[in-house]
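What follows is a short report on a single structure.
Only one protein chain is missing from this complex, and each of the others stays in its spot.
Naming follows writing order (A and B), and every chain is counted from residue 1.
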Amino acid sequence: MVDVTLARKSAPSGTFSWLFARRGRQGFDWSDALTYGFLLLGVLVMFTPVLWVVISSFKTPANLSEFPPTVLPYSAERVEVEGYAQPLPLFEVAGEDGEVRLLAQIRRVGLNAQMIDPQDVEAGPFTVPVASAVPLRQVNFVLENYTNLLVGQGGDIWRYVYNSLFITVVATVITLIMNSMAAFALSKYKFRGRNVALLAILATLMIPATVVLVPTYLIVAQLGLVGNLWGVILPTVATPTGVFLLRQYMLTIPDELIEAARMDHASEWRIFWRIILPLSSPALAVVAIFSILSRWNDFLLPLIVLNRREVFTLQLALASYQNENEIRYDLLLSMTTLTALPLALSFIFLQRYITSGIASTGIK
Amino acid sequence: MSTTNWVSRAGFGLMSLPARVIEPVMSGVQRLIGIKRMPWFFLIPNLTAVMLFALLPVLINVFYSLTGSDRLYPQDRPWVGGRNYETLFDCTNYLDPSTCSRDLFWRALGNTLTFVPIQVVCMIGIALITALCLNREIRGRGFFRGVFFFPVMLSPVVVALTWQWILQRNGALNGIFSAIGLNPVNWLVFPNTAFFWSVFVTVWAHMGFYTIILLAGLQAIPRDVYEAAKMDSASNWRVFTKITLPLLRPVLLVVFILSMIRSVQTFDELYILTGGGPGSATMLMVQYIYEIGFAIQPRNFGLAAAASLLLGAALLVFTAIQLHLSRRAQNG
Partner (left out) sequence: MRLKSLAASSALGLLAGALFSGSAFAQQITVYCGDNDCDTMRMIADRFEAEHPGMSINFELVSYQAILEALPVQLESGEGPDAAVVTDLGGLSRYYLDISEYVDSDFFEDEFGGTLIWLRGANPGSDAINGMPFTLTVNGGYVNLTLFEQAGVPLPEEGATWDEWAEATSQVAAATGTEFAMSMDRSGHRFASLAISHGAELVDEEGNPVVDEGLRLAVEKFVDWHQTGVMPMDLWGAVGGATHRELFSDFLNANVVMYFGGSWALWQMDAEVGDLFDWKVIDAPCGPGSCTVMPGGGALVGFAHTRHPEVVGAWIGYLAQPENMREVVSTLVEIPAGRTLVEDGVDYPTASERTQEALATFTNQIPKMAPAAYRFQGWRFQRAMMNALTTRISQVLNNELSIDAALDRIAQDVNLAIEAAAGT
């Protein structure tokens, strides 16, 4: 409580001081309430759309194109009626006397519908005004979007998963090692040409990836890597973002640690591998997450470079349903849910490093 | 928590296995080339990849911008000199896009110059507040982190389509509006609201990434610094401005530069959400480049390359100034 009262007295923006209070205090006070309030609002804004994507992936196409949209997936209830090949949709029909009956619709013509009572088929079909009929629907999570997506791939789905995994894992490992080596050199040494090298790496950030796509393809083609998974891995490993991020992070690691290690006759590699890398684990985790995300979701470069089905990634294979004039929301949503799942898992796994990294190793 | 430790121990254990083989080799390398050249040894792999797959494409782009036709291979393209640049700069009055030969280039430039500062400030502000919240001792931290990070995992296509569904005339937001008695608004039809939602949606989609970077930075601030501050019974605000912010500066710089660069390069989400509309109110530079260079056959690579190089050059200058200023602040 002490620091809170102090904050009220001295801080120019006392109202916001809850935000700057650090972790590690006991008890629950109003600053915690504000934190939770902010975070819960965040959950609402950030998560509701995501949740909608997942729920909607279980909707039928008809249900998806409905306005106003429904929250949960619904589908019309149908009933088998003797003498009709297809199951008929059920309607709740209010009669003139106000009595509500459950009827099955045979067909509809304009404002009237021909219906039949499934309990009493003998009575034969009769005509009902459409305005008085309400379709009977029930919550129904359909799996067809998923099965359609997967069946379309035949037995090859595991091959695509393997290709995607191979690209993601190999590219991420190479990225981490190469980027941290470069970042180490750029942050912990003073040498001629350092700024030029840094600038060269940073400069490549400035050109949007979409724009250099074609030249990149030309280079990959010259290297003979078209139709080869390495043709997608190599162009992406030198992420300037990763170098930049790791370098900025390594700048915060005190030089004394390195000096001390050199006193102990540690080789430069040993310093890098045994001291700098473990201390950089939060930043490494960020770069890893970033790399996994971008490689797994990569679309444009693989689209051009990977020209045979045997080397297709999951994203490429699942995108085959797109066509010129329409977007298949049903398949798009199930594909998103399906491909984002491994990402969510890898994030949950990796984000712990961000927390535990320094706290456990600690700079004493 | 214990599983994490186990996993991390196993991870480092695995790492140390090849390390035993690699380390002697690396000391050998160091003896061979001398400690002075070791930084280059660390740099070379990354630098080679950068040269081959980043700088070389940019050079090819320079060549594209000076040549014409829709052919891909440089040797097939006839030389046109500065024609593409001239076309872009062909204006009677630079302040009025409609007097320019490529009016949309200038409109896109103007839109980008308004979009970027607003979006970057919102992004960093919200990401910083979120990171500070997540850095506190709260229940369900992992859950909250996941929630804020989740949108980053969605592909831009899905982000755009989801928000399109929310914002359209008969969308979810208007559903909520009419449920609580407000008048529905056709959000994407008016330039101002469309611009607002462009900023909102891009911040929504990317802030998780910056939150995580800032969080990593906050976690890196050693606890004993805070302990010392506590001894001096410094106020929260003082601790924040005198300790947290200065120590966070390198990370903030990363976040600032990255978010600025990526903001300038905003494309996919808006291309699907607004297509640059209404009219050209949210058309940013990269969409313009994409449309002239890729979307419309025959593709005008030359003009697209020229526009992208101008964009890249402008970004480079901004970043250099930013780095220079931050170094001055650090030293002074």
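To be clear about the criterion, contacts are C-beta pairs under 8 Å (C-beta built on N, C-alpha and C of every residue); 3 or more make two chains touch, one makes a residue touch a chain.
Remember, it's a predicted structure, so these values are computed and weren't measured experimentally.
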item	value
Residue touching the undisplayed chain, where the options are B:P45, B:P222 or B:G275	B:G275
Sole contact to the chain not displayed, among B:A194, B:I257, B:M285 or B:L315	B:A194
Hidden-chain contact residue, picked from the options B:I44, B:L72 or B:I118	B:L72
Options B:I22, B:L56, B:V80 or B:C122, residue touching the unrepresented chain	B:V80
Residues belonging to chain A that touch the chain removed from view	61-62, 65-67, 89, 105, 107-111, 113, 151-152, 154-155, 214, 217-218, 221, 226-227, 300, 303-304, 307-309, 316, 319-326
Touch residues of chain B, complete complex, unshown partner	67-73, 77-78, 80, 87, 98, 101, 103-104, 168-170, 186, 188-189, 191, 194, 271-272, 274-283, 287, 291, 294-300, 302-303
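One rule holds for everything that comes next: only the chains that are shown with their structure count from here on.
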item	value
Where chain A and chain B are represented by their mean Cα positions, the distance between them in whole Å	17
In the complex with chain B, residue positions of chain A that touch it	2-4, 6-7, 9-14, 16-25, 32, 35-36, 38-39, 42-43, 45-47, 49-50, 52-53, 67-69, 178-179, 181-182, 184-186, 189, 191, 194, 197, 199-212, 214-216, 218-219, 234-238, 240-241, 243-245, 248-249, 251-252, 267-270, 272-274, 278, 282-283, 285-286, 289-290, 293, 297, 299, 327, 329, 332-333, 336, 340, 343-344, 347-349, 351-360, 362-363
In the complex, chain B residues that touch chain A	1, 4-5, 7-8, 12, 15, 19, 22-23, 26-27, 29-30, 35-36, 38-40, 42-43, 45-47, 49-58, 60-61, 64, 72-73, 129-130, 132-138, 141-142, 144-155, 157-158, 161-163, 165-166, 170-172, 175, 204, 208-209, 212-213, 215-217, 219-220, 222-223, 226, 230, 233-240, 244, 247, 250-251, 253-254, 257-258, 261, 265, 267, 286, 289-290, 293-294, 301, 304-305, 308-309, 311-313, 315-316, 319-320
